[in-house]
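Only one protein chain is missing from this complex, and each of the others stays in its spot.
Chains here go by letter, A and B, matching the order in which they are written, and residues are numbered from 1 within each.
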Amino acid sequence: MSTASVPLPAWINYGVIPLLNLVLAFFFSGLVVWAIGENPFEALQLLLIGALGRGEGIGFTLFYTTSFIFTGLSVAVAIHAGLFNIGSEGQAYLGGLGAALVALSLDHYVPWYVTMPFAVFGAALFGAACAAIPAWLQAKRGSHIVITTIMFNFIVSSLMNYVLVRVLIVPGKMAPETRTFLPGGQLPKLDWLISMFGGKLGAAPLNFSFLIALVMCFLVWVLIWRTRLGYEMRTLGISPSAASYAGIPYAKIVMITMLISGGLAGMMALNPVMGASARLQIEFVGGAGFVGIAVSLMGRNHPVGIILSALLFGILYQGGAELSFDMPKITRDMIVVIQGMVILFAGALEYMLRPAIVRFYQQAVGGK
Amino acid sequence: MSLDSSNEPAIELVGIDKRFGAVHANKNINLTVAKGSIHGIIGENGAGKSTLMSILYGFYHADQGEIRISGKPITIRDSQAAIAAGIGMVHQHFMLVENFTVLENVMLGAEGGQLLRKGVASARRELKRLEDDYGLEVDPDAVIEELPVGSQQRVEILKALYRGAEILILDEPTGVLTPAEADHLFKVLRVLRDQGKTIILITHKLREIMAITDTVSVMRRGEMVATRKTAETTVEELAELMVGRRVLLRVEKGEAKPGKVLLSVRNLTVKDSRGVTMVDDVSLEVRAGEIVGIAGVAGNGQSELLEAIAGIRKPASGEIFLDGKPVAGVGPAELRSLGLAHIPEDRHHMGLVLKFEEYENSILGYHRDQRYGRGALLDLDAIRKDAEEKIAKYDIRPPNPRLRTANFSGGNQQKIVVAREIERDPNVLIIGQPTRGVDIGAIEFIHKRIIEMRDAGKAVLLVSVELDEIRSLSDRILVMFAGKVVGEKSGEAGEQTLGLMMAGIAA
Partner (left out) sequence: MDYFDILISILGSAIRLSVPLLFTALAGLFSERAGIFDIGLEGKMLASAFASACVAYWTGNAWLGLLAGIGISIVFSLVHGFASITNRGNQIVSGVALNFVAAGLTIVLGQAWFNQGGRTGQVPAEGRFSSIVLPGADAVRDVPIIGPLYANVISGNNILTYIAFLMVPVSWWVLYRTRFGLRLRAVGENPGAVDTAGISVSWLRYRALIVAGFLCGFSGTYLAIAQSAAFINNMSAGKGYIALAALIFAKWKPVPVMLACLLFGFLDAFANFMQGKSVPLLGEVPVQIFQALPYILTCVLLAGFIGIARPPKAGGVPYTKER
């Protein structure tokens, strides 16, 4: 008999299996480290110390975590409605334009806490706008959202290239970026958070958007599990036929879900643009949108899981940067390998171990 | 030729047994089919006919039992082995590549070499020969998706013959055909038989069995209950064997007091996604305080009728009135607010989201109600309290609103749906197969609730393929056949009368 239908207890489904998949991903990543002549265990140790050893390291780690929470939430919200949004990267990129336009217009006149709500709105609005066309194409014309969101990543990339090189560039400068925002257009650093635990933030760019990210986690949790809309999204995501029986409008839910998803991705831009560099730079997203896919898959599309897996990737990004100083043979791009392995084992091969575990479990239970 | 060989068996199945998890699909099946005959296998949906044939075609493997072809025991590991043993199958859902030509479809898997060119030429010749021999004319260069359904089916038959099939299995072949196409198919099948081919015809349509088969076997709930020579049996006997005498407690039910018309359907026509007319110009009325039952063999348009009334399927033409208001084309959410409740035929696909917890399913379709929350938010405490009340009132077990719906038994799952729809206190209740896959205790319980609805002055429209259920609940019975309402009888109508109407023989 097939093992696919055998129910497993939650602690195996949500605990043991993801953990084993993660172990496999790290095992293969470790092989790569070993293959280039370094000791994987030593590398792991250096990585952890780099990410968590000092206040500044933790600050960087949480800075990366912030970005990944936003993009992870973006991917997760779409998945709950059965949609695979690969466009978080582009949506975040365009969101940066929204945030920057708000910051550039207001930073002369008002303090940051007045700018912030407008910037959050602007970033979300631009991110949502970027998701709107793929959403409409899926809802009304049946075009595959995976393909259209990929296309939009590139369209946005060209658009932003144009905007930065031709429009927003500071006259006379070479770098394709906006002017530096005044403090009224910046999000404050969270020194107090780190010093609460006795550390020093130093140069780390951990900023207020970390708190916004946590608020968004809560709001997404409320949306998915506590609102009528979230109920409709989940119904559609699990069973389109039950959704049609219940009178849940397909096109409307697809549109709303993707706008929310795009909005969350757009908000990611607050972190690097207004929180760290205080200007809009070319290619500032740097793959965080794609990391969101891994974060969401690892975190089983639940905000709490997303925080944990965003933290994991935050540690990898920061620790990887530190590691490359200590072991020059291992570049930062090792993280990208690990990320790929995590998506492969926790995502595409998520059921590989299941039959074996089912057999093992049945023996253990039957043996009693 | 067919006369001489009629005693020699083409296929023998001995003690075939197959389970899918908890479902015992085939129980110790024995069957012998004579060479050069048309053998019918009849039974209701879910009786195990398709499973048995899938085993014969190597799609599934029997847990136990033996298959013999022309007297020799043989193991059919996969479809390739079945083809090699001379078995061909025409599936209910055609296994055709829709954007391929007829020729390409016929050749697929029997190309005759690495390159297509030589094979194409010989396939063309062979198709011409088959056309001449059996009257199976199709244009070899036509693209499948542009062909009418009847021709597509002919391609399926050609595919089997091209591979040298001596035994041809047809699974519900007329389900998608017009009467004229069905007649043509029967003509072809007779020619095939006369040329010595053995044909197994799986169907739930009694009329077809009588019209074309030489012998017939009846399946019921996974068992082979009888085999008869067609000439020596009657429709009545087969209908009885098929449905079986089920021990069903007659529900206590008083006189109906019909009031004003609450649901009225006029000249309703509904087409399926392929454009085939499934409901054909149907009109009916249901009054307050009465139960109208729709009897019919599955697949005669009842499902589509229900879905159109429930707003899930858009009617092609016609009108639906709910308490006098025209509602054709109105969506399910609005219909619910107008007082229509719907217990769907298929609880797994429509009525429930199996991955949800019980309480989440207890509001499906009513999740926008005021009482389940404020504004955009759901009030989980109120929902769970409401779910617990329904669990208690309907004796749903285990009484745990936090349990995943998939982990409830069929009867309890159905009670979740029934509780949700009835407790909403609708004016009009439409019900499809209320007790399919439900244990006896739950059946009785659900039947009582339905009667209570009637006695409370609601209009109830009931669709069921269980004739006993229709007869014990309904005040009036409409019979559907081939998309049309072919007659109306009182609730006291006899089983035989209804059976003949369901078979499309009497009106």
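In this text, a contact is a pair of C-beta atoms (placed from the backbone, for glycine too) under 8 Å apart; a residue touches a chain by one contact, two chains touch by 3 or more.
If you're wondering where the values come from, they're calculated on a predicted model, not measured in any experiment.
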Among A:F152, A:F210 or A:F284, the residue in touch with the chain that has been omitted: A:F152
Contacting the left-out chain in the complete assembly, out of A:F181, A:F210, A:Y245 or A:F290: A:F290
Option touching the unshown chain, where A:H108, A:H144, A:K252 or A:R359 are the choices: A:H144
Absent chain, residues of chain B that touch it: 20, 57, 59-60, 78-83, 89, 91, 93, 95-100, 104-105, 107-111, 113-117, 119, 159
Hidden partner chain, residues of chain A it touches: 2, 32, 35-37, 84, 86, 133-134, 137, 141, 143-144, 146-148, 150-152, 154-155, 158-159, 161-162, 166, 290, 293-294, 297, 329-331, 333-341, 343-344, 347-352
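By our rule, only the chains that are shown with their structure count from here on.
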Distance from chain B to chain A - Cα centre to Cα centre, in angstrom: 46
Contact footprint of chain B on chain A as seen in their complex: 1, 5, 7, 222, 226-229, 231-232, 234-235, 238-239, 241-242, 244-249
Chain A-touching residues of chain B, taken from the complex the two chains share: 21, 310-312, 331-336, 342, 344, 349-356, 360, 363-365, 367-368, 372-373, 376-378, 380, 407
